[in-house]
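For this depiction, one protein chain was excluded, whereas all remaining protein chains were kept in their positions.
== subunit A ==
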Amino acid sequence: MRAGNYFVGAAFALLAGGMAHSAVAQDIKIGEINSYSLLPAFTEPYRKGWQLAVEEINGAGGINGKKLVVVSKDDGGKPADAQTAANELVSSEGVAMLAGTFLSNIGLAVSDFANQKKVFFLAAEPLTDAITWSKGNKYTFRLRPSNYMQAAMLVEAASKLPAKRWATIAPNYEYGQSAVAVFKKLMSEKRPDIQWVDEQWPPQGKIDAGPVVQAVAAANPEAILNVTFGADLVKLVREGNTRGLFKGREVVSFLTGEPEYLDPLKDETPEGWIVTGYPWYSIKTPEHDAFLKAYQAKYNDYPRLGSIVGYQTIKSAAAILAKAGSTDPEKLIAAAEGLTTGSPFGEITFRKIDHQSTLGAFVGKTALKDGKGVMVDSSYKKGADYLPSDAEVEKLRPKD
């Protein structure tokens, strides 16, 4: 708590500062913010993930002997409310760092808050490239593979397809727009012969799927890039299946392999889409096995990608706090830059150059198995292999 600015009642400030300090001495608090009420399909598994991480960390003796406490707040999906929550966590709860967030604009709002108030912030899910590049700042780190990284992973597979006529369908907001922009750019670099024949921009959450599917079909593309997810994806897939849009066409799709979005499709899952996702059932590594076992033992449920994100966010935060040996934000930054730590997907590193972690994603194909959608032929793509060169990153990111 910074109490310097009071010019009335210095005594109160001292008292309050002293109290906040004594609380920090016993426990280490992390302030966590996410869109719990707006996006329960993602945030429920996410919460289970971080709760498991807290349990494991405290079971193993806490952070340098201190107990870890996560104080969690809902932002209702609004940037302004996320800032109110961040302020409460920092000013009233005296947390050592902020973590979490899902939507890109909320991630950016909290990252700007962190920059202004000089608080360490570990963004969990926001995918926007801006958070580490064009609007990146010293105090903000990000866990998940960014839009750019996921696009690069998909382009690697997509550029091998023979298709030359491409159409795109993406939700009409920043995430959809930048996913399409990056995909197009990287794709056209690798395959100058490609034509972009149509683009559809349904409003997020409000797709009128029939006309969109018809419009794409009318352009007669050989391949389609899809960026919609959630309920929009369900509608798109159902209309597309009925109208035969996907027949004889390749589809490349962001996020569709994540259980959050794949499982609801059930027997309507389209086969052979190239997707990024999380095939928890076919990952056979000791790190993931340990995570899977612990998760299933605690919750009697299988993990979603949100579980991984929640789990790894708190695990990474704990690693940063342990290495820093302090809750001073400058020391936390120093500890986080270049930190290598374990994860269910193998070792990851928080890059010094742009504060992006090298957590990767799985790329594979969708298939139907026993009336359920699954990802097959999947392989893990390391995040580090899908980032632009350091020289390019230097250009993208403002100097601190």
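Everything that follows uses one rule, which is that a residue touches a chain if its C-beta (ideal position, glycine included) is under 8 Å from a C-beta of that chain, and two chains touch if they have at least 3 such contacts; residues count from 1.
Throughout what follows, contacts and distances are computed from a predicted model.
Missing chain, UniProt protein name, picked from "Hydantoinase B/oxoprolinase family protein", "Probable glycine dehydrogenase (decarboxylating) subunit 1", "ABC transporter permease" or "Tryptophan synthase beta chain": "ABC transporter permease". Residue-wise, the contact with the chain that is not shown comes from A:Ala130, picked out of A:Val54, A:Leu98, A:Ala130 or A:Leu292.
Annotation: of A:Ala96, A:Ala209, A:Ile274 or A:Ala361, A:Ala209 touches the absent chain (contact as defined above). Residue in contact with the omitted chain (choice from A:Gln26, A:Asn64, A:Gln195 or A:Thr242): A:Thr242.
Residue A:Leu265 is the one among A:Ile194, A:Val252 or A:Leu265 that touches the chain not shown. Between the chain not shown and the residues A:Tyr36, A:Phe254, A:Tyr311 or A:Tyr386, the one that touches is A:Tyr36. The missing chain lies against subunit A, touching residues 1, 5-6, 8-9, 12, 16, 36-38, 40-41, 43-44, 73-74, 76, 78-81, 83-85, 87-88, 91-92, 104-105, 108-109, 112-113, 115-116, 128, 130, 135, 172-174, 177, 198-203, 205-206, 208-212, 214-215, 217-218, 230-231, 234-235, 238-239, 242-244, 260, 263-266, 268.
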